[in-house]
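Each remark here refers to the structure printed beneath this line.
Removed: one protein chain of the complex. Kept in place: all other protein chains.
Moving on, here comes chain A:
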Amino acid sequence: MDTTTLRVLPCGDTALLVEAAGLDDVLALHAALDADRPAGVVDLVPAARTLLLRFDPGRTDAAAVERAVREAKPVAVARSDGELLEIPVVYDGPDLADVAHHTGLSERDVIAEHTGHDWTVAFGGFAPGFGYLTGGSPRLEVPRRAESRTRVPTGAVALAGTFSGVYPRSSPGGWQLIGHTDLVTWDVDRDPPALLRPGVRVRFVAVEPGQPADSRTARTAGGDA
């Protein structure tokens, strides 16, 4: 990525919105700026195609922040490096049949695709503890539901676009629900509160309903697991 060609847009007088070619570039730029945080930058908000940098105007200014962006040395984020989190899923979601229909796969194949590829948390944003999971199966690309649900239950495992996700608590939502997990992905009284943090790798594991709780507890493993 050539940082000199990035589009840098004003976002008020205390933030800049950097537009990159795609998610990989966003993540590479985010990793570089997060590792070597420019002075006065107080928050980095990565998203699908943009990185928002909020800064403290008492400590820096837009020109200096833009300069730091253009001088950054983004390095492609190796998706195999992150911590691995296994998430046990009962594949009983109400949209499983619709997802099969959209993808031309059988329900069994949808499950095989979802569990057969490791995903990576790219960014957050929808709600505390929600991670947008990327890099899974390209065969599972599906649209959002035509109508959002007013209530998606805690632990729902879902798909939309090329993303997968786990609803950290009950909320409205428009993603296609393919299953659910009992794993608590968000707990403010735990350190860290969010299991799904940017960079964490996720492997979904199909389990049967009622399978004993101990085997449904997520394991975390080191980088080469």
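What we mean here is this: a residue touches a chain if its C-beta (ideal position, glycine included) is under 8 Å from a C-beta of that chain, and two chains touch if they have at least 3 such contacts; residues count from 1.
FYI, contacts and distances are computed from a predicted model.
The complex includes a chain that is not drawn, and of the options "Glutamyl-tRNA(Gln) amidotransferase subunit A", "Biotin-dependent carboxyltransferase family protein", "Cytochrome c oxidase subunit 2" or "Oxidoreductase" the UniProt name matching it is "Biotin-dependent carboxyltransferase family protein".
The omitted chain makes contact with just one of the residues A:Pro74, A:Gly93, A:Gly124 or A:Gly155: A:Gly124. Residues of chain A that touch the chain left out of the display are 3-5, 7-17, 42-52, 54, 57, 61-63, 66-67, 70-71, 123-131, 169, 188, 192-194, 196-198.
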